[in-house]
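Notes follow the structure.
With one protein chain withheld, the remaining protein chains of the complex are depicted in position.
Going in written order, the chains are labelled A and B, and every chain counts its residues from 1.
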Amino acid sequence: MSLVAVIGLELRQWVKIYPVAAGIGVLAAATPWLPGIGRDPEVWDRWLAATVVAFALAIGTALVRGATMVGGELWLKRASFLYARPLAASSIWAGKYLGTLALSWGSAALAVFPTALAALVRGRWAELEWLPAIPLAVATLATLAAAHVAGVALASQSRLVLAELIALAVAIWVGFRLLEGVLRWEAPQIAGWTLGTTVLVLFALLLAAGWVQMAWGRCDALRGHRVQALVLWSGVTVVLGALAVWGAFLAAATPRSLRTVTVARPGPERWLFVGGRSWGRADAEAAFLFNTRTSNWRAVGPWKGWEEHITFSANGTRAAWVAPQFSWGVPEWQLFLANLAGPTPEVRATPHAFASKDVPQRLALSPDGSRLLLVEEKRAEVYECDPWRRVGSLALPSGFVITARFRDPEKVRLRMFLPLATGGDERRGEFILADWRIADQQWREVWRSHETLSGMWKSVENESGTRLLLHRREQGNREVQLYDTDHGEPVATLGRWPEGEIGRGFFCADGRVVLGVREDGVGLLRVFSAQGVPLASWRLTAGGRPRPMAEPTVGVVLVSLPQESFGQTVGRAYELVELSSGQRRPLPAGYVPQGVTWGDGYPAPGSLAARLLLSPGGGLALLDGKSGVITPLLGRP
Amino acid sequence: MSEAQKESTGSQWTVEARQLTIRYGRTVAVDGVSLRVAPGEVYVLLGRNGAGKSSLVRCLLGLQRPACGQALLAGQDAWRARHRVLQRVGVVPEESNLPPGLSAQVLAAFHAHLYPSWDAGFVRERLERQGVPLDVPVSKLSRGQRAQLSLTLALGHHPAVLVLDDPTLGLDAVARREVWDSLIVELVDRGTTVFLTTHDVAGVEGVADRVGILVNGRLLLDEGVESLRSRFRRILLPPGASSDSLPPGQHTVSRRETPLGWEAIVERYEPQPAAQETGYGGARVLAMSLEDIFVAVTTAGIEGGAR
Partner (left out) sequence: MHIDPTDPTPIWVQIEDQIRQLVGVGALPRGAAAPSVRELARALRVNPATVSKAYQRLCQQGVLEVRRGEGTFVALHPPRLEEGQRGQVLATAARRYAVAAIAVGASHGQAQEALRQAWPAATDDPEERP
């Protein structure tokens, strides 16, 4: 076959490289025995020399031979040798490529062979995995195709080559910018697919350009250069255009195009910070500010799991968040503010930027939306939102800040836990409730008690901050106590339950307290008055401990009930329980309350957060507490 | 003609150019050239260096795409059907394009794979006869040996068409004769259609059937050798005679004064009745060799008549 003949010709001309490669390979295998490396060196030591040499030989051969096998022949006017014979252009192309690959890979294999033989002789088969065969093969082929094209360009001695070099630089720059637009979504599926396709297409373009040069350029260097440049550059333009379109498509997601919702952080009124996956965009998640009443929305950008850094002001006019900004190196986090007062939100970035380790732990907005609180590791700062300027700063003692929020634009309420300084149980420490007047540089203690950390996470304040529900650990039991924080006095002890039998509870709109407990193996919802007087005890489950989640409508509580099977919790069911009557209405299967986050407390009664559900299809829905009607909101119902 | 000759001079083994134009950037190397080599014919294309001969040859072989026009090899478009048609075509390029590191043996083996009609014995015998060593790399061969190797490789598959681009470039007189000799033998044995370019006009004088003269990319003459020789004459007037005494009705290509008298070259010679001839006070009318005609046409750059 003529193809084999062409390959053979190529090999015959350069067969001298094989003995050279074998010689170098023996040298490389002998490096472990060089003085200064040690008798039995690390595996990678042995293979390092061999791999480096193999790569150098393979890439070097591909580079030199790639440029000379066509470009060199055109330059020396020897190209007509093969073309004046009955050989199809494809055969010449394939023959030269395969011949050069045989030289390239063959010499690499010979360079590695002595080292491989040394490993095999000692029975160390596993060591062979140290050889990066696939990357070597791919890199060689890519180098070959690129060298071919470059060689022809040089042989044509055309002035176009200068323009091409400039175009190359521009294309690379543009390509990186466009790739940024895709990679900033931090979606591995998308990134992998986009990068993989781009690389493959560029690879195919190089090969196509080379083939076109050989089929239509033949012995004419100028024409060959022109046709290959045409193929290459039109292809590159198409690739860049496709990347641009793809990037634009990714960025063009709307709340309506959401399919599955992965973040839904409701504001106090109608605004919702929502994000998730949209149709056709695989795992790229876009976030939006969405108004559930007017359906106005604004895109916020790519989203990836930083929901703890989203906050709304109590009056619903402002939102703030800290989001990571994509960069090729270490990502930086940027602080954003959104003005929700108008029909469409305005989003702007503040001058504040953080390194990953410096991202603030707590973010809070004042109730009127005018001020922003940032709690970092050793400091808390308050900023005026419009215009952006710092108005207060506070040094914090080392410990945990459980919550931090504004009581009014001038005062911040902090809940802190300071572990014991020395010895003892680290999980015990001082629980401090403090007020910070922003104008001062210090905080004023409102409450202090000695508590355990786990108890701290379960402590709950009411909306106005006048009441506190505290879980104290007492000899293996938990005592739940109700406090009046304005006067610093206990109001009542709601009860004592063994560890594990009492969960969190919260304050209802009218001041009633609900707790989810288990007594005698029965799950109960205990209701107490604002003064701590037990009002009702509703039996909900025959084993699992119910967890009250929110109050979608005044007087109706959404409860999460564990489904147990042989003592293990296998799932959760959700029910609406009417506090006064104990009437229960289960939610349809598949719906999960979405607005409840366990960090800051519990959703305000009747708020969007209390009514937000995740639908079985992955979308969002709204629950009417009174009627139990569920209305789809966004995404797949 | 032998049977082999009849077979290879089948009506399809032609070489043709139709309005061929070749451009390099803004320069026009070949300008609307049309020519046709009939089966079994020997066509010689003459032209000064840089006249466009090599470009034309490359287009005829499908190695280069013309700017306009068409090149036909064996009746098929040379550019499109190149690799099919070249099965029966032997090519000897102007400068050796053989891979320098390979020996004649390796090259012959390579060609054997390409042509089913490869005659290994003929090739070996021919190389031996020409004194070309089989195992010496091409780069170490002499010029003459390389030329003979190229020619042998071109003849090895007994082609029906031979295209030679200045096959005797840089060769000494002996080597040159050997090349033309081989060509003649090939013609005898197989009646090959031949298209060749050369500077050795005298060497191909007897062999050529048809001649084309390329001047600045244009084909000024495309005619049978006999026809050319019958109409071109050099007229020498004796010293002292004025140039007006040249016979009338002649189309003069050029005239110049030499120490020996006026010399005129005419391209449409009409023999005058004897009385008028002698009336020119001893004018001598000489026929011209092909080389003379070539030089005259090229330096004068006139429009020649076809046929």
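Please note the rule applied: a contact is a pair of C-beta atoms (placed from the backbone, for glycine too) under 8 Å apart; a residue touches a chain by one contact, two chains touch by 3 or more.
Not measured: the values here are computed from a predicted model.
Across the entire complex, contacts from the unshown chain go to B. From the set B:V15, B:A29, B:V42 or B:L171, the residue in touch with the chain omitted from the display is B:V42, counting the whole complex. Here one chain is not drawn; of B:L196, B:V211, B:A264 or B:L290, the residue touching it is B:L290. Remark: the omitted chain is touched by one listed residue; of B:D77, B:E128 or B:E226 this is B:E226. By the touch rule set out above, chain B reaches the unshown chain at residues 1, 40, 42, 177, 180-181, 184-185, 187-189, 191, 202-203, 205-209, 226, 229-230, 233, 274, 277-278, 282, 284, 286-290, 292.
We adopt the following convention: only the chains that are shown with their structure count from here on.
Of all residues in chain B, those touching chain A in their complex are 24-25, 58, 61-65, 82-87, 91, 93, 95, 97-99, 101-102, 106, 110-111, 113-115. Contact residues of chain A toward chain B in the complex are 1-2, 4-5, 8-9, 12-13, 77-81, 83-89, 91, 216, 218-220, 222-223.
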